[in-house]
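Missing here: one protein chain of the complex. Every other protein chain is in place.
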Amino acid sequence: MLDVGRHPNIELMAYSEVDKVEGEAGAFKVTVRRKARYVDEDRCTGCGACAEKCPTVVSDAFNEGLGQRRAVYSWFAQGIPSTHTIDADHCRQLNGKKCGICKKVCQADAIDFEQQDRFIDIDAGAIIVASGYDVFDASRIPEYQYRQIPNVITAIEFERLLSASGPTSGHLHRPSDLAVEEEIKGLEKKAAKALKMLGKFEKKYEKGSEEFYLEYRDGKYEGDEDRRKWAEKYEAYLAVSGPLEEMKKEAEAFDVAKRLAFVQCVGSRDFRFYPFCSGYCCMHSIKEAIIANEHEPETTSVIFGMDIRAVGKGFEEYKIRGGNQSGISYIRGRVAEIVEGPGHNPVVVYEDTRERKVMEQAFDMVILATACAPSRDVEGLAEILGIEINRFGFFQTGTSQPLDTTRPGIFTCGCAHGPMDIPESVAQASGAAARAAQILTDSRMRKAS
Amino acid sequence: MNRDIVVIGGGIAGIQSSLDLAEMGFKVYLVEKLPSIGGKMAQLDKTFPTNDCAI
Partner (left out) sequence: MRIGVFICDCGSNIAGHLDCAAVTEYGSNLPGVVYAKENLYTCSEAGIVEIQKGIKDHNLNRVVVASCSPRTHQPLFQSSCAAAGLNPYLFEMVNIRDQCSWVHMQERDRATEKAKDLVRMGVSKAAFLEPQDDIEASLIPRVLVIGAGVAGLSAAETMADMGLEVVLVEKEAEPGGLLNDLYRLSPYGENSSERIGEIIKAVSSKPNVTLYTGSRVEDIGGYIWDVDITVRQGGGETVKEKVGCVVVATGAVPLTPEGLYGYNGRDVITQMELEERLLKGEVEAKGIVMIQCAGARSPEREYCSRICCQTAVKNARLLREQSPETRVHILYRDMQMYGTENEQMLWDARGEGVRFDVFLPDRPPEVGEGKVRFYQPLTGERVEIPCELTVLSTPLVPREDSASLSQLLRVPVDQNGFFLEAHAKLRPLDFATDGIFVCGSARYPANVEEARSQGLGVSSRIATILFKEKLVTSAIVAEIDPATCVGCMGCMEMCPYGAIDYLPEEGVCRVNRILCKGCGCCASTCPSQSAMLKGFKPNQLLAQIRAV
């Protein structure tokens, strides 16, 4: 990523989209919409002072909504460019409210609320479309109850939980536990506020609130407006402190998730959604199970899949190593259903094809290996580029030139071309680069420029 | 004939294409819709089978 940022031959246009393509191979005219960041890319140093002071808290999409960011943000800490961006949907200033704090704290004077989308025309000889894929929305599968059962999460969400730079600093806290802890924090704030208020009354009347309240209940202070308020505040405090204590007791028993289930083919190899195999998910699950076991050696994982497709260099060996050393067992079959058991434990219902029995097993957390879906804007992009998509929703390519799209001069690679793992993406990316160079190199001249 | 190249998408594939072409001496415009490049791979903790850092 860094190399891209500082390569003199690469002009990086982040936060931008292709708007229009005209012309033909060797002479395309590409119009790029540079979306308004409301931050001057040339001035912003990425120091983050603005995000530190921004009062608006927003769910963090990079962390799959498991964490929070501010309305002015960097996509992720090591992002290239490190330029911050103002989220126009949430920024107070851009929504007509008084704020502008980021502008005040920015020492580089980079905040620009007046910035507009800009359109830039580029003359290009070739185009490579490497627009990737989208993660399948697992909530479309009713029987897995994703978003209904808190401890059923997706593989990419699990990735963020495992990450040392993620929302839990790499500890496998269960989403249900995180929610309770979040609630405890909220209630503690409320309780502290209430106690402060009670303290004022206690000081004024030189009496503990509990003692006062018993007397009040006996009707001792009838008609005393100020004391009635005190009693009200005390009641409000009790309404908070009771549940708070209970929750705290509950939270004491919280532990990191140690019994994991991975469910394969979530949205893949499924005629209701995508008939194809997403290719990388089996290995992704195995990797996540191995890393989880590295974090916490007591962790055991069960991977449920129709086939375990370890079809890459070193993959089968890695799968076996996972089974031998990382507490992974593999069960053949498609999971029928996930239900919620006691203690927010998801229960996986499946048929054990080897034992020929319908089984139920409870886990601390279930991870759904979601399909590699064609990106949501693939049709729009195909239309802009004037290229075709195949029956699976990825860019159509030829057989004799596997990286050529249906329009000469436009090439594709990676998961925009079809589901594939990283080394295949990288190899194809170099291949697409070669095709572009091939058509743009005058064969009589060796040098490209 | 114009020799510049537009690469759409700043994930691992787009990055690799851009770097290769830039090293060959072509001018590359890398267009990414999100605020930073890196794509899905930037969201990964580690990668198999070597378990080293993602990107």
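Read from first to last, the chains carry the letters A and B; within each, the first residue is number 1.
We adopt the following convention: a contact is a pair of C-beta atoms (placed from the backbone, for glycine too) under 8 Å apart; a residue touches a chain by one contact, two chains touch by 3 or more.
Since this is a predicted model, take the numbers as computed values, not measurements.
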Chain B residues touching the omitted chain (full complex) = 12, 19-21, 23-25, 47, 49-50, 52, 55
Considering the whole complex rather than only what is displayed, give the residues of chain A touching the chain that is not shown.
-> 2, 6, 45, 47-49, 52, 107-108, 269, 275-277, 279, 307-317, 320, 332, 353-354, 356, 390, 392, 394, 399-400, 402-403, 418-420, 422-424, 426-435, 437-438, 441-448
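The rule is short, and it goes like this: only the chains that are shown with their structure count from here on.
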Find the geometric centre of each of chain A and chain B from their Cα atoms only, then give the gap between the two centres in Å, rounded to an integer.
-> 19
In the complex formed with chain B, which residues of chain A make contact?
-> 1, 3-4, 7-18, 26-28, 30, 32, 37, 62, 64, 73-76, 78-85, 122-133, 135, 156, 159-160, 162-164, 166, 170, 283-284, 286-287, 290-291, 312-315, 317-318, 381, 413-416, 422, 425-426, 428-430, 432-434, 436-437, 440, 442, 447-449
For the complex, which residues does chain B have touching chain A?
-> 1-49, 51, 55
